[in-house]
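Here the complex is missing a single protein chain, while all its other protein chains stay put.
Order of writing sets the labels: A and B. Residues in every chain begin at 1.
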Amino acid sequence: MTIATTVLSVLQVLIFPGTLFLLVLAFFYEWINRKFLARLQNRYGPMYTGPGGILQPFADFLKLLSKEDIMPITADTLLFSLAPVFYSALPLTAMFIVPVASQTGLISFEGDLIFVLFIFTLIVVTIFLSGWCSMTRFSVIGGVRAALQMLGYEIPMALAIVGPAIVAKSLSISGIVEWQQSNNIWNILLQPLGFAILVICLLAELGYVPFDIPEAETEIVAGWQTEYSGRKLALFRLGKDFELVFVSALLVSLFLGGPQQVWIVPSIVTFLIKTVAVVLLLTLLRAVFARFRIDQMISGMWKYLLPLAILQIILIQFGLGGLPL
Amino acid sequence: MGYGSTIKVPFGPQHPALKEPANFIFDVDGDIVVGIKPRIGYNHRGMEKAFELRTYLQNVYLAERICGICSDAHATAYVQGVEELLGAEVPPRAKYIRVIVAELERLHSHSLWVGVAAHEIGFDTLFMYLWRDREAVMNLLELISGNRVHYAMNTIGGVRRDIPADLIPKIKQALDFLEERTKYYLNMVKTEQTILKRTVGVGVLPPKDAVDLCAVGPTLRASGIKNDVRADDPYAAYGEIPFNVITHDQGDVFSRMLVRVEEMLESVNMTRYALDHMPAGMIRVKVPMAVPKGEAVSRVEAPRGELIHYAKSNGTTKLERYKVRSPTLGNIPAVCKTLMGGHLADVPIILAGIDPCFSCMDRMAFVDVKTSKHWVWTTQELKRHTSK
Partner (left out) sequence: MSMVKEALRQLFKKPATLKYPYERQTVPEGFRGRPVWDMHKCIGCGMCQSVCPSGAVEMIGKGMQAEINHYVDRCVFCAQCAEICPRTAITMSKEYELAGFDRRKMLIEYKRTP
């Protein structure tokens, strides 16, 4: 490791395609999300901050940073202050594994797909702890609902994620992307059922309608985020945006071929186009459903989604999810 | 928080689910509601006393402002009561115009409600669409009466404004648009799976309980009881306009939704009929300023249910006593019964299912039974207390 490569690695981690780039991307995707949702609902969305309101998420972030930070007297001080930091750092860490600008991620190793699942679980644990440590009724109910929701979607999600890994014979995301590119095919065409299942489970993981049960505004005020304000709330919202980037990048890498050099278009551009398409899909799903109740969600996941996920794995074993021999 | 113990979850007076202040304290075991304690009175404004201090003509506008969404129902109930005390006969054309404005208000109120119900179950897109289409009714009412809310059409002895003939095509055009959109929403509500899952079988009110607990309006009609003041005790021109009383017999929130949406279609038809058959003639009669001694009870079918006004006059230009029983008060015991045993997640939609209007409801005096204290404060003492 010469000094040059060290400096290059540091720059990559900090700027491109690392932290700064992901920060810009997080705000940009939140803007796309809000604008598209608004247009679906026949209204304008953000309009005045920057051209077309593109700076609105950044403005909201700055505004929250400047607000008063109140801690309830019953809250556990250490956990209350650390939870937002963890919540925003975890998706950012996971993003380093996903290929953004080239065929491999910044960090890639065999088994990083399992690491991704581990990060998802840690995120939900963070949500549960933030709800629990606030020690007020609305946040506790929200935290408990988040943990309960994870019990519903985690297994179908893991099965859907493992589908592309089986055909690519690799447990590394970069390996799956390489397999798709060298065989010139997208996994969505081979395993459409797995893609649909993964989209639904990731909607639940992100906490978007119809699965925004932990944060249901009309029922428990703001769920697990109720007691947070000021800088901590800013970090929570930033963490949610990072999660959106991470989820769409994951979907693109596993099922849509990842960043590919198409003709003269650099791979980062194809990555952006594909992830924007996934964000639009998630937003469309968000707009057209009502919210499920927690017991309906869990029973639906176990009764319908889990058998379908198992079916997908069985189909792969029978050769229907991989390349035709 | 040990296993088996219950948490008390407070709803209100400030809560995103409630559009107006009320307080419900739920005892929750996990996600199931096992106990409920309602507290109302946050919107108490002393209206019934205010009625006694003003002349009969000024009270028309006060009655209107008991509620924003059902303002015309309150105004109609008031003027009908006073006309009965006076023995005044309202001309037929005025009766038809009262029906038209009342039915347009019902359209406005029900479409507002379906939007709010959609918002309660997390379906913001439907909420946005419905409130956009509701603008058509508001603009129509603005054309007819000069204001989008608080139409001030009724006066003692008739109505204040006429509906000129050149306005009728515009009204019919708006009605056609509203009918098409309502049919679309009716179809959507019946087929959208997430809505069905959240409202079917939720908050069931059996017919016997509905009658015992004095439920009114769509809440009662959704439990299969055919009860509508417009049909049972016709006022204004309702005796001459044919319409159906809509009932459904499941008694759950979905039935209430269906009753309201189908009532919207009925209102459109009634308005069309009234416009076509409106007789020519005067729109108001002159009435004296002093009202002879007597008592009158007038009942009106507000969008939320049966509304009762009681007036007592003593021969002067001011009322002796006035009392209002609005539909939401009648629905509160029924809704408390339906909330027990349900999920906490269903509380907002069940509460929204009765279309609560706490402004209408809170005009009665309450004594604080918990501390059994009653006290009188002068204005100065009140100001000092609030500025502490």
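For the reader, a short list of remarks on this structure follows.
One rule holds in what follows: a residue touches a chain if its C-beta (ideal position, glycine included) is under 8 Å from a C-beta of that chain, and two chains touch if they have at least 3 such contacts.
Worth saying up front: this structure is predicted, and the values here are computed from it rather than measured.
Of the options B:H44, B:R160, B:K183 or B:K318, the residue whose C-beta touches the omitted chain is B:R160. Hidden from this view is one chain, which touches chain B at 54-55, 57-62, 65, 125-126, 129, 132, 135, 142-143, 146-147, 150, 152, 160-161, 184, 188, 191-193. Looking at chain A, the residues touching the absent chain are 38-44, 47, 284, 287-289.
Everything below uses one rule, namely that only the chains that are shown with their structure count from here on.
Those residues of chain A that touch chain B in the shared complex are 40-43, 137-138, 140-141, 209-210, 212-213, 216-221, 287-296. Here chain B touches chain A in the complex through residues 1, 7-10, 15-17, 31, 118-126, 128-129, 132, 192, 194-195, 197-198, 343-348, going by the rule given at the top.
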